[in-house]
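Yeah, one chain of the complex is gone here, protein chain that is, but the others are all in their spots.
What follows is chain A.
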């Protein structure tokens, strides 16, 4: 992140350069196919495992190996699908299509104080004035907070924000609302960029221990979609089974 923040993030996709691997970094074909198989098997084992941590770790390592096989690239950051900008920021983005008009969805997001309901790892957003707000995030090490400012606000189209200089975690992000083709509603695209404490090693460690921002964002977007389309989240929590207590 450059010193003269906040500036509006670019209208189009921020630079998403994958770490480059030279020809020597390519894995031999045999190794790739073995890795692919083992990766799939681990993913299966991870999904089968009843223990959540094991599920995530086996699942991630499996997905990592499968990804290595698929791309033929070796670097751990690539294998774990951690994307980085040339400036060393970790980039997380995802999108979801929701069967509602863009204006409605924009209004929900523009209510910054309500954002913690959409993004579960956000603990609180306190609106300070027209532009500035105070964000508090739940982290494995405790809570982290910073001040942020809106860098763009285009009703029905786009909201962007950036942490003000001196934030504990440098970060910026944007939400785009685009009409989906046909009668499918609105495409909501979210892009977040942050500088992880501990650099890319920190990002890898966080990923392996299940603190996975890309997955969190995906879960948040799906929860948002379901809240908007259904008004509730489907669940099996509390259903009947033959496990201890008979619960799910």
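Following the convention adopted for this analysis, contacts are C-beta pairs under 8 Å (C-beta built on N, C-alpha and C of every residue); 3 or more make two chains touch, one makes a residue touch a chain; residues count from 1.
Quick note on the criterion: contacts and distances are computed from a predicted model.
Student: Please identify the absent chain by the protein name in its UniProt record; candidates are "YCII-related domain-containing protein", "Iron ABC transporter", "Ribose transport system substrate-binding protein" or "Glutathione-dependent formaldehyde dehydrogenase".
Tutor: "Glutathione-dependent formaldehyde dehydrogenase"
Student: Over the whole complex, note the residues of chain A touching the chain we left out.
Tutor: 37-38, 40-41, 43-45, 47-48, 50, 59, 63, 97, 99, 184-185, 215, 218-219, 222, 225-226, 229-230, 232-243, 246-248
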